[in-house]
Structure formats: structure tokens, C-alpha cells
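All protein chains of the complex are present and in place, except for one that has been dropped.
Then we have subunit A:
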Amino acid sequence: MSKSVERHLLSDSGLDITKLESALATIHRHDTDYADLYFQSSQHESWVLEDGIIKEGSYNIERGVGVRAISGEKTGFAYSDEISEDALMKACKAARGIAPSGGTQQVSALDEKPLTARYSENNPILAMQDAEKISLLRSVDAYIRQQEPSVNQVVVSISGVYEEILVAGSDGTLATDIRPLVRLNCSVLLENGDRRERGSSGAGGRYAYAFFQSDENGKPLYENLADEALHMARVNMQAVAAPAGAMPVVLGNGWPGVLLHEAVGHGLEGDFNRKGASTFSGRIGERVAAKGVTVVDDGTLSDRRGSLSVDDEGTATQHNVLIEDGILKGYMQDKHNAKLMGVAPTGNGRRESYAHLPMPRMTNTYMLEGQHDPQEIIASIERGIYAPNFAGGQVDITSGKFVFSSAEAYLIENGKITAPVKGATLIGNGPEVMQKISMIGNDVALDKGIGVCGKDGQSVPVGVGQPTLKIDELTVGGTA
């Protein structure tokens, strides 16, 4: 166990492992099956450059403990922004109120299992001097203005998070984790007469800010991000109205994997399936996607935004195959839903903070690659859309309907990419669209590390990815 995490979250507040065991025992004096304590301390900073000046800087502190007591399908939950023995016991007594007194469950001695670290423990906020963070922002701004002197607005921001967590469960689970996370975003606005268009890009992951200065294809990464934002704005300046109706759609590799996140990811979360609320409920072993489609959720990838060494319930993350060659293989589980469904947890129990209950969530969700050259995929289409970049999406897991909105897209005419088209929402039905995937590219990529997933009001960082894909028919919500 990280000694520093144990010191910051426990001993500095007069707590130790024995006191955690007795807190858990307090809960088990009521008729509960499982209980856990989640200690968290995090620091978050952000810096914003706008109008060529460093306009904003902010620093945020969060610290507290959440206590959960489970009895059958019922959960009691309480938390405190103060870490102390008194506050902990008070929260334990509130949470155990979910069940009547007279429990028989014993607390197992807390025992830590070895974990494989998936990222560094360094604090990104301290790893770079503030002056150097400022100069990084200025470099991005200067590069953009040099590339496009007529640019109207440039906004560049960086943010860094350093988080320590400790989770103790009545089944003996004991785990700590240190989770760094950084992000850089840039946004530009081009203006020409009455026409204005924005372009944006971003990247991030569980490393230090120096990542943004690292070389990518012979340039610092931040220059590539700036190029990407400018490219999107320039393309959109030329965009014509998007078509309306059902047509073939080619999705680019990487970030367009938001398709998988919406079309199948949420629908394969264990809670929805335990409740029979998902369009994928009860369909394990059935064909839910075209042959050749293999989708995984993998929290173990090094340094990725959606990666975790251990989930928020103390379960090590895994490489989970969700769909294999088109057949539904399994759901993503937290402890509670796994137990109720009689399966093992998969390392997908996540929570926004100590003040939120854990639930099954995605980590990095992506599709494995296929055989086709991306050019060959484009060439196969007479009239359709090529969409290499997206904004967010949303899904109704019960009906299976999902949407995602293009941020950069083009017409495909007679096998060739032609005019750029304005942003449009694409809508489909998850299981149907997955069966209409007819060509899978040989160019799998993960996104650059900007995904935020929202569920029940809780936000967590996630990753997505895929190769270039051809979907035979998807409804494109343009105006033409």
C-alpha cells in the first residue's frame, strides 16, 4: 500500500487500519451483506489563455470519505467532507440504517492484494513550475497565430489533477491508488464576412504536462493539436448543408469510437442488465453485431485517460471482451451488480468522488481492427458521409436509440471524399447499427484522451477507440 496515501488519508486524521475494520464492523451490526469505505483527496488546477493573455487560473481542493452499506438490493450511503473517526462513525451509522439491527456478517481482516500500476504516481501539478505551464500556453497561442494570422479568437487551457484514494471493504478488500490526470484543450474561431466557425482539439491522459511537449511525428504534440483545431475551423468555413436521411456512413478511426460508447457501451453496463432495462438484457451468447466486430473495455492500458490500476471498489481493472466476432460475451460489472447477477466483478466499479455511489462504468472502450484499407472503405461508397470527428453523444439504453454529433464531416460521392458538410446529429439503434457494420479498417486508434462520460449525474474520464468503419445505413440529420 502506498505509505503516503495511508498517511494523507488515514494517519494524519488519527485513523488506522484497525479503526477502519471496526467502522466496517459497526455497519455489520445491522443486517448488511457488504460495506465499504472510500477515502479520497484530490487537487485540481486549471490555467486559461484567452485574448493572448493568461486570463484565469484556479485551484480546487476536495477531500472526504464515503460510506456504503449494502443489504440485498438495498444500499445506504452517507459521506463527510471531514476525515475523522467521529465523522466516519457518524456516516457508518447513517448508512447502516438501510437495514435493521441484528447482523451476522463478519468483517474480513483488511488485506491488500498486489496491483500492477498502470501509470506514474507523480503529481502533475508539482512536476512542472507554474511559469513553465504559462509558457506552454503561450507557445500554443503563438504557434496558432503564426499558422493563421487572421485567427479571431484563440482559447488554450490546461488542467491537472492529482488524486489519492483508499478503499476498504468488509470482504477484506484494501487498496490505494494515486491517479494523475492532465488535459490540454485549444479552440480557435475563424471569421470571414458573416461567416464564423470554431475548431477545437484536445488531448490528455494519466501523465505530466511534459507529455504535451513530447514529439509526435517530428513536432511537439501541442503543435499537432493546434493544427487540428485550425483544420477543423477551416474545413467548417467551407461546409455546405449536410444531407438529411438514411445513407452509408464511414466513421474515422480514434475518437469516432464514441459510437461504441453510446451504441453498445452503456447498454452493456451491469446495472441496466440486472434490472432488465437495456436493449441488450438477457442476450449473452446472441449475435448483437456483424461478424468481425470485437469490442473490449480495457482499464489496464498504460497512461490512458480511462485507465485505472484499481477501480473505486478495490477490484483490479481488466481487459474485458464485451463482444467477440459479433457475439455478446459479457457485461461490465461492479461488485453489487456482479453479486446479484452471480458473476465476478470486472473492475468497472467507478464513482465521481467520495460523495457519489459507485456503479458499473466504462474505462477505455474500443473495437479491434479488421482487414480493410481505409481508402478501400471510402472507395466502396457511391453516396454517403465520411465523419472523422465528433462532439458528444447520448443513448436511451432501453429503446437502444443513440445519437452522436459530427464536428467535421464530408460528402462521399462516387467513392471519393468531396465537399465538407456542416455538423449534424446521426441517429440509430445500437444493436441494428452494430449489425450494419460491413467493413472494418486496419487502422485502429484510441482517442487522444478527452472523453468525459456522464451517468446519473456523475462524470468520469473515459477513453474510446476504433478503426475506420463502414456502416451501411445510419440516419444523418442534416437540412439538405
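Keep in mind that, in the parts below, a residue touches a chain if its C-beta (ideal position, glycine included) is under 8 Å from a C-beta of that chain, and two chains touch if they have at least 3 such contacts; residues count from 1.
To be clear about the criterion, contacts and distances are computed from a predicted model.
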{"item": "\"Zinc ABC transporter ATP-binding protein\", \"Sarcosine oxidase subunit alpha\", \"Metalloprotease PmbA\" or \"ATP synthase gamma chain\" - which is the UniProt name of the missing chain", "value": "\"Metalloprotease PmbA\""}
{"item": "Positions on subunit A where the hidden chain makes contact", "value": "47, 50, 53-64, 73-82, 91, 94-95, 97-98, 130-131, 133-134, 152-153, 155, 189, 191, 196-198, 242, 244-246, 275-277, 279, 355, 357, 391-394, 396, 398-399, 401-405, 422-429, 475-480"}
